[in-house]
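Contents: one structure, followed by commentary.
== subunit A ==
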Amino acid sequence: MHHLLPVLVAVPLLGATLLVAAGRHLSRAVAETTGCVVAAGTAGLAIALLLNSSPPMTDWVGGWTPRGGEGVGIVLVGDGPGLGMAALASLLTVAALAYSWRYFDAPPRRHAGSFPALMLLFQGGMCGFAIAGDLFDAFVFFELMSVVAYALTGHRVEEPKAVQGALSFGVLNSLGAYAMLTGIGLLYARTGELAMTKIGQGLDHHGGPDALTLAAFALVLTGLLVKAAAVPFHFWLPDAHAVAPTPVCMLLSGIMVELGAYGVWRVYRTVFSGPGGIPASDLERALVVLGVLTGLVGAVMCWYQRHIKRLLAYSTVAHMGLFLIGIGSLGPEADDGVALYILGHAGAKAALFACTGVLLDRYGSVDEHALHGRARELRAVAILYVIGALSLAGLPPFGTGLGKAVLEEAVGGPLTVLFVAVSAVTAGAVLRVAARVFFGLGSRPGDESSYETTGIGEEPETRHRLSRVPDTMTAVPAVLLVGALAVGAVPGFATAVGRAVSGGAAPSPHWTLTGVLLGLTSTLLALALAALALTHPKPLGESSWTAPLRRLQSGHIGDYVAWLLVGTTLLAALAAPGILSD
Partner candidate 1 sequence: MSVFPYLVAAWVFLVGCYGLVTSRNLIHAVGCLAVCQSSTYVLLLAVGYRDGATAPVFSDLKPGSRPVVDPVVQALALTDVVVGATVTAVLLALVLQISKLHGTVDPDELSELRG
Partner candidate 2 sequence: MDDPLIVVALLLVAASATAAVAVRDPARQALVLAVLGTVLAVLFTVLQAPDVALSQLAVGSALTPLLIMLSVRKVRRPQRKKEAER
């Protein structure tokens, strides 16, 4: 079975190359069908491998299985978390391709296959990163995923915002990747190895951590945290996710950003967790501080957006903060919680983006204020939107709710307040949007701010504005929401996830009374916040204390790079105490 691990990467890549080779002679329907079939086939393979991943598989590509413990090849690791991420990425790719089925604006002339081909390349990159057991190999697939994502983000080249957002995305992520490569170079210099487990052993063999270990840690994590959009590396995310085509947004917010967090988890576990690496308390300090910052900044910024896709993008930032806190607390229960939360979040967030895409294609706007009361006729979409928002809030029995509950129990203490607050504020903002746009509740807000990005005057992504919403565009979010529900509600699923992630080291994740109550609390808080925003728009409207925070999001590449440098320094400073005291 382990021989099939590299095939997980090869199949989508081969599909993409063949689509391009034949693209000139393919009709659009054939090209898109092929894309869907290849993506679905890969998803099937990923799931089949996942079901066989206990005990974890390893595969040495090219048959370079080490003799006497001395490998020269590249090792792929097929364990629960890795294959789980690959399966999630593949399933979301299928959903995104199905959503864009015959809907997208005219493809470039004589390049009918280019969009599905790019999506398949994206899928291949994500799968490759998820199963990489070799640090440089992880970097290569990380770059593949990034390069495709830049091109996909800027796909609508007639949109001024799209190309600007894609460039910020590209510059920041490339710089992060080079920082990561520098870190890999340092690790190679110290240990002379590239396989992650070997690097970890090499660090331990060398003795206690020193400045080199710290620098390598900070640099490698910079690359991964840029992708994971942790504050202060996060500035590119709202700019990019707000402008990317909707199917691409589903993938970016649903899985790509989470893969950054997964990378942090994987790299810390296999490389830095030994006695020669970074002490656990230091990692916890670094990730929890950054996670809290990320959650707070994301939630506040999310609340004050009127551009709906940007609002959803900030909600992703806020949730990434919660995931990072979970990863930083380094317990098997927390890992299970994060895994469930990521699954549920992927379904809910992708569904919300898909519904927003319907608004864009129908009304040519994604501005909360301009759309006030205009989408009353879209009953089905409205219901999906509200369900998505409630799921985001962690309403039992959604997967998000279960993940949040398990995570709250594992992390505990005052951080529980943050978890409830972040889910309540982000979900409240989405509910507010739903109430205004689909139900016309509250008074129509004025246009007072001149600084922020509005969502007025966006070009629809379909060739013409939709007069009727295609069935695929409502079916896909519905299926995604059912998935998010199933994660938390289907008996046995959570247990299976727990076994795949932490291998039975933790009690299998399940609903507890506290968890249900906390989920209900955040949902009620979200509803209350949304109601308050509609009835009393002034006190919850734009206030002067958030202005400096909002000005930081300036769209200026120079600013973002400056913050990236600060972020690396901050990361190193947070992880330094344990090393200095040695």
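As a working rule, contacts are C-beta pairs under 8 Å (C-beta built on N, C-alpha and C of every residue); 3 or more make two chains touch, one makes a residue touch a chain; residues count from 1.
Selection rule, in plain terms: all candidates are chains of the complex that A comes from, given by their letters.
These numbers were taken from a predicted model, which means no experiment stands behind them.
Visitor: Pick the candidate touching subunit A in this complex: 1 or 2?
Guide: 1
Visitor: Considering only the defined contacts, which subunit A positions touch candidate 1 in the complex?
Guide: 136, 140, 143, 147, 150-151, 154, 157-161, 163-168, 170-171, 174-175, 178, 181-182, 185-186, 188-189, 194, 238-239, 242-243, 304-305, 449, 451-453, 550-551, 553-558, 561-562, 565
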